[in-house]
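Structure, as structure tokens:
Removed from the display is one protein chain of the complex; every other protein chain stays in position.
Labels for the chains are A, B and C, by order of writing; each one numbers its residues from 1.
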Amino acid sequence: MGTPQFKEIRRAYGFDDISIAPGAVTVNPDQTNIEFTLGGHTFRIPIIASAMDAVVSPDTAVKLSQMGSLGVLNLDGLWTRYEDAAEILAELTAVSLDKVTPLFQKFYTEPIKDNLIAKRVQQIKRAGGVCAVSTTPQNTKRLAPAAVEAGADIVFVQSTVTTARHISKSYEGLVLNKFVQQIKVPVVVGNVVGYETTLELMGTGVQGILVGVGPGAACTTREVTGVGIPQVTATLDCAAARETFYKQTGRYVPIITDGGIRTGGDLCKTFASGADAAMIGTPFAQTFEAAGRGYNWGMAAPHPALPRGIRIKVGQKCSMEQLLYGPSAVTDGTQNLVGALRVGMGMIGAMNIKEMQQAELVYAPDIKTEGKTFQMAQK
Amino acid sequence: MGTPQFKEIRRAYGFDDISIAPGAVTVNPDQTNIEFTLGGHTFRIPIIASAMDAVVSPDTAVKLSQMGSLGVLNLDGLWTRYEDAAEILAELTAVSLDKVTPLFQKFYTEPIKDNLIAKRVQQIKRAGGVCAVSTTPQNTKRLAPAAVEAGADIVFVQSTVTTARHISKSYEGLVLNKFVQQIKVPVVVGNVVGYETTLELMGTGVQGILVGVGPGAACTTREVTGVGIPQVTATLDCAAARETFYKQTGRYVPIITDGGIRTGGDLCKTFASGADAAMIGTPFAQTFEAAGRGYNWGMAAPHPALPRGIRIKVGQKCSMEQLLYGPSAVTDGTQNLVGALRVGMGMIGAMNIKEMQQAELVYAPDIKTEGKTFQMAQK
Amino acid sequence: MGTPQFKEIRRAYGFDDISIAPGAVTVNPDQTNIEFTLGGHTFRIPIIASAMDAVVSPDTAVKLSQMGSLGVLNLDGLWTRYEDAAEILAELTAVSLDKVTPLFQKFYTEPIKDNLIAKRVQQIKRAGGVCAVSTTPQNTKRLAPAAVEAGADIVFVQSTVTTARHISKSYEGLVLNKFVQQIKVPVVVGNVVGYETTLELMGTGVQGILVGVGPGAACTTREVTGVGIPQVTATLDCAAARETFYKQTGRYVPIITDGGIRTGGDLCKTFASGADAAMIGTPFAQTFEAAGRGYNWGMAAPHPALPRGIRIKVGQKCSMEQLLYGPSAVTDGTQNLVGALRVGMGMIGAMNIKEMQQAELVYAPDIKTEGKTFQMAQK
Partner (left out) sequence: MGTPQFKEIRRAYGFDDISIAPGAVTVNPDQTNIEFTLGGHTFRIPIIASAMDAVVSPDTAVKLSQMGSLGVLNLDGLWTRYEDAAEILAELTAVSLDKVTPLFQKFYTEPIKDNLIAKRVQQIKRAGGVCAVSTTPQNTKRLAPAAVEAGADIVFVQSTVTTARHISKSYEGLVLNKFVQQIKVPVVVGNVVGYETTLELMGTGVQGILVGVGPGAACTTREVTGVGIPQVTATLDCAAARETFYKQTGRYVPIITDGGIRTGGDLCKTFASGADAAMIGTPFAQTFEAAGRGYNWGMAAPHPALPRGIRIKVGQKCSMEQLLYGPSAVTDGTQNLVGALRVGMGMIGAMNIKEMQQAELVYAPDIKTEGKTFQMAQK
């Protein structure tokens, strides 16, 4: 009854927990503006492909640029370790599952080469693409300058959890505000959740924030460590920080929700939760053009001492064009993501992403009820 | 802890989330009055059949009128495109599933003919039925006058989400208040959710509102776009608007909940949430008399460029008479909907639908618990 | 956002939603007092067997009395229609399932005979049992006096939903306060939910209230009509009324929770929710002594025009002695209900049922988690 509380427990929401309320105005979908601006670069669509070896190669980065999107190349991956990375990828996707872990470990211990960094960046730039690269906080000071010198446009610094303050005695941590000042191009950092953490990181001068730590269900990070915030709440919190930071400084730092987005519905909910853009991995890994040829793996899979995760068969489902712009061959919302976003915005009455961020959300858990699905599915 | 909130998330409820509390008075079921009045027409029962080709034909519209209900004929469907629509329907339901989509696309691109509109309306009127017709906002200005001239009694204007304000540059939108003044018969619009939107729409002079956007679970609209409001909350919000509008103007505009109603329990909950009537699709499609002969499909299935949804086998379960008035051959509440409504009203102590709207609701998620079902099922 | 609310939706709880907090004192189970007093009769245990033909026969009523419990004989059932009711029951449980409904309808249309009422009552009384009988509001005025004249000690008046006020034009309803005054023995009515309804019914002079309308999951009443209140909330509400009534009048009217109780855990939760006694059906139907020989059915199953529910095979699991007093051959709490109640009271520190009613409840949904069950199950 009168038990003193040791701490408050806040309700957190994931994509499947919520639904978006239609607005009081409707808009024709083809009139919506979904442009996204990051560090001075404006993209036609607010969708970014994850820095995974099975997702973004120099070729797909170029193709994504041509389609108005952005692909981020992983500087710690195979493309900067091997001249013939495509061949290595072919080998990794052809071998049987029980033999893949030692192969991962072998291929990912090959040193990263500065000349390959330069080569990959130039491949993208020469073909007219916007070149975004990603690295870890530990490798940033070494790899990022090489990429920028070769012409990279944007640098992503990514780890599972990133904060402005990291305590370590084994190595001197990356000092973000110094790095941001020294490097000539916009810096995006992640992954981040939490209002205070986001505010602090924005204060270092970064030009974008990746949102998402162990989101949603069945996340290994959450299972192993108990740590994680469902994506809707993570995005709402970071969006609140972005607004506060903007009011305090006049500087608008976009936030990019990263993780767990699989359908047009998830995508619409991401923006309605306050995101400026969405980073997507698996759906791109499932396209015909993806370097993973129907497989995907995380950056922890090749860990030499503690391999986490394995190569997953995700299948090859459609082209990148179809994934982004349709036409959709399915009715489950996994194709034509841009079309779904525009239709959703039309129903909500949002002319652009900033208006989409104002949409009303309701808590309405998406429990499948058999035998009740027909009529609605047909509408 | 002290995280500023980017936005509030309201709890929304669907049929399976709630239950109705019995009242302090009980009423003999045969003493309940369940009449429903729409635009001057009074119906013996507050149940309307959806404007789907597989559900309402001129023949079933007449039959529904005779049974005290109302069937709405789809002006954009097959009956206004083909003289021999029954034959076309027979073909559509006989073909194998993998060949049905091109056939849909072919049959639904045949032009709509004004003389067939007139013919269908007159078929219904001559047989003594109340004739309600439905069309989309885009086609309203062309098709509705033709139907009214032929004698149609009520016009439904229906799209996935309807608001009083629609922004488009490709075509001049339907201006509802003008249309309502020009057309001679009552106008019902939908589908709608939200207090403000309902108030605005009532202000245009319409005589009824269809409630429901992507309700409940596993809705394609919700999966693809993230947009949707569970039906109980949608109905509660629109009912609140109806009451406000009535207080402000003295005009009572009934609201009709449309979507997801499958059992007597759902029906009772619809009224207890504030509805004046319920629109029902699949249960009618499952009757022996339905034109779909055991199949159903939505209006998006025949889309020439982006077909959504397919022909679904819903089965033929009972007659329209049995569906509405029993006797029920099953114990799951899917037959004898009127009987179930009257029994429910009796337990709640509601003499009529207005009293039923005052019933107390509780949040009591309907999770099936195996092995605990017997004793209760037998009561 | 600022949407006016059409109505509040209160959270309601069932057995599986809650758990009981242990107390600050523990008591040796054998020191707990679980007596229950109803209309001047004191029973050693607060458990009553439901008035179902498959559960309570004159023989089992006697046996239950001997065990300190109470069995209620159904006056509208087979025992008052047939001299050789046991033979009829044997036939009903031997016939194949597809032939049982017409047989039900045939057997239950045989008229009820006053001499058989007298005979059954005297059978129980002569053997030294407490004789409780049950009938419906419609039949109360005819059947109850006959039973009382023959020596019945307590009369139960039971329907799905009972209120102090019933509106009907087809027959003059039972006026409870008159009936209570005229009949010489204590009257128990039900089933009831709701604070106001309970208060009003207590005001008629009844000496007990049966609590429960469509409780819990998968209830046919709830599925067909949407009406029902989960048992914990129903009991909490009626207990609040009992306390108010006691404060206002000085008269303590016990409440008996009826429906959905299957395990010792459910039973403990019933009392922790405020019940004075529990009525139990299926677990008694599963005893070797039950007249249903491993089958059970509700009073709606034999309905001549609208049979609801069928004969259900519930199995024969243990003796009445074992069900109530153990030893338990299983670890799932379905046997030794009295032992479980005493152990639970011991952990909670309740010396008697009134103290048990004060136990603290928490909302802790009972979702089975595979692979997490072992350690706890072993404690």
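The rule we apply is simple: a residue touches a chain if its C-beta (ideal position, glycine included) is under 8 Å from a C-beta of that chain, and two chains touch if they have at least 3 such contacts.
The structure displayed is predicted, hence computed values, not measured ones.
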> Touched by the hidden chain, which of the shown chains?
Replying inline: A, C
> Quick one: which of A:214, A:264 or A:346 touches the chain that's been left out?
Replying inline: A:214
>> Of the residues C:31, C:181 or C:248, I need the one that contacts the missing chain.
In response: C:31
> So which bits of subunit C touch the chain we can't see?
Replying inline: 8, 10, 13, 15, 18-28, 30-31, 194-196, 236-237, 239-240, 243-244, 263-269, 272-274, 326-328, 331-333, 340, 343-344, 347-349, 351, 358, 360-364, 366-369, 371-379
> Contacts of subunit A with the missing chain: which residues?
Replying inline: 1, 3-7, 9-14, 16, 50, 160-170, 193-194, 196-197, 200, 213-230, 233, 259-260, 262, 281-282, 296-301, 305-306, 308-309, 312, 314
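As a working rule, only the chains that are shown with their structure count from here on.
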> Looking at CA centres, what chain is most distant from subunit A?
Replying inline: C
> When subunit A meets its copy subunit B, do both sides use mostly the same residue numbers (more than half shared) or mostly different ones?
Replying inline: different
> Can you tell me the C-alpha superposition angle of subunit B onto subunit C, nearest 5°?
Replying inline: 90
> If you average the CA atoms of subunit A and of subunit C, how far apart do the two points sit, in angstrom?
Replying inline: 57
> What whole-number Å value describes the gap between the mean CA coordinates of subunit A and subunit B?
Replying inline: 40
> Among the residues of subunit B, which are close enough to touch at least two other chains?
Replying inline: 10, 13, 194, 196
